[in-house]
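As you look at this complex, bear in mind that one protein chain is not there, while each of the others sits in place.
The first chain written gets the first letter, and so on, giving A and B; residue counts start at 1 in each chain.
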């Protein structure tokens, strides 16, 4: 809890605002954890344990979940200073009834037993929704996801497009595309038809966004249709994909622009998560290999923002340097909005800095406050709590105490950040 | 007002220091607003309203000023969280007697009527000077400004040189130069003579600085005279200017160095405002199209700082990353001083961070604390107040409470930042 009285009051009120979480990796068919391994298997814990000295042996498939948990908890005293550990402690306390000050290796069995008991409750998913004050949550769906078998009002589909943009040279991706759309993809025209079908399918199923994560080497350029075509044609003919091939960037731009055109046509905002390099630490744990390069600029995206004034671009960045640009670009471009605090930036000191810049300089209707990025629903609560604590303090310090806003109006602002802007921007 | 007692006391004392504002865009022939449209027409409001959803229609010439104000105020509830809105609210309260907590569209007529009444007072200009505790203010004068018809002690001329450096290929610029100086500009020698005349004219009229804003692609290089010549010769022969032409950068460097030489000869500090790209948002409102690129470094300016040890360079930057460099370069180079908090950096969270770095690491005689960048005098007060509030808090937290300075010595420091360094650096 924040230790100043005003921030505490604001925090308590913030917790009453029903959340719409605009970005996660939840599997709607398995939205909650089934055991503690589903919690501590989150890459934040495996990578911190590994970084602090744990070998990868406990992460092998054949290791039992409890032994994996024991191995990770065996290293937790090396990273119990981190914000990420804080999320776990809050899950243990809130959901498992853990009452200790800290979690150590000695708590392994107690925690695993508690998790098995608690997570096995038939209404566990409902309980998590209710206790997290969560109304609905966006998913990250591969382009060939049938989007069936779950409530798309609660689990809002979102078309993730990384494979189409960066792996069109993979025959396997094209086969999946053909299978998903019923279109034999052989040339640009059929590819475009397939993309059209994808957008139809997704929007009919209630998708509310198109999304992609973009590496530092990528940046959008203006293209004439011919160039567009040639890039895609080249990719479609490749049968032996390699990590890098001549024309890879041209194709990526071409497909990306095609997607932007469909976002315009289907009125879908386009989530751009900018700046992550994949496989930087080659021997890292699963999902713990990617890192950023601070030397990117939204200036490289100017052509895109100019070319698609009708498309709302929801931008996530990875550093405070990029955030200062983002706040400025969002203040100037009507179609650029700020989105959450992503990955390596999702640490209190950076959230605080980046949040203050946005609250002070970006129109309040153009800010998506936070998303959980969670793989299991249990993480929505501690991650949003971290954000709400910081938000409460910033509202107290920068708005209420200086007399900019009354407490009531500060809460109206927070409601936009936590809920109403998600509704208006994604038309939920 | 800051909410801690010490900061409040310091703030009150800071407000008693008579200001010399070392950079503005005031028109000395129309220094104050004539109606609310002159206030809300400031690009900060038109661009925020546009960014938040207002079309450009209300900004057309044929729209009446009051309808334009109404349109902007019609969107103010979407950006009343911003620091920029805060300046407007303070103007409304301080100068117009507005007593509400917030301004909304419903206040349009009241505010417009009040503005007409207040601004029409015959001594309004004097009142603004007095109530802002403003002693004098620097202008931004085009090179062919006759600098007549105003008090150059109060409105200090400053030679702005962007057109000479970046548009020498425009015949129209060369004609203006010829007309202003009486020199037929046809080759390097005559161009140099014309520059010489400009500096004579400006310094005779009391100019105290030369100034330019520089895009990220520009950086100074050392040049021998021959190369210098060829760049300028090329530009002087161009009759059909294009946005980019071969040799543009060479010419820009050549003219820029010529200006630096004249700064040395005429003992004028050179204000460098580094890092803005023009027309990034192509369909943005007037003056609301420019944005920065965080990927620049003062390292690129080392040759310049080394080549002109006799010229004081007053540097403004646009990001906290660049500010950390600026604080270090100013700590090392005797001829580099820090200057104000510019444009996208002129937001409390950035001012606070950048200011602390300067106060803690740069000799106190080498810091120009703040400038208003105002187009109308009414903005001097709220913008300096924003700075003074932050300065009061930083002095309280980083200097007085830790015992580094007594309150009295902290105020001496502030007097350097707000007034005395302007006098000594610009020889006012």
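FYI, a contact is a pair of C-beta atoms (placed from the backbone, for glycine too) under 8 Å apart; a residue touches a chain by one contact, two chains touch by 3 or more.
Remember, predicted model here, so these are calculated numbers, not experimental data.
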Can you say which of A:24, A:132, A:228 or A:320 touches the chain missing from this structure? A:320
Hey, which of A:14, A:32 or A:48 is the one touching the hidden chain? A:48
From the list B:105, B:238 or B:357, pick the residue that touches the absent chain. B:357
Write down which of A:9, A:27, A:67 or A:80 is the residue touching the left-out chain. A:80
If you put the missing chain back, which residues of chain A would it touch? 1-3, 47-48, 50-53, 78-84, 86, 101-102, 216, 277, 280-284, 288-289, 291-295, 319-321, 344, 347-350, 353, 389
Since one chain isn't shown, list which residues of chain B touch it in the complete complex. 295-299, 302, 305-306, 309, 320-322, 324-325, 327-334, 353, 356-357, 359-366, 398-399, 401-406, 409, 413
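Following the convention adopted for this analysis, only the chains that are shown with their structure count from here on.
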Chain A-chain B separation of Cα centroids, rounded to whole Å: 39
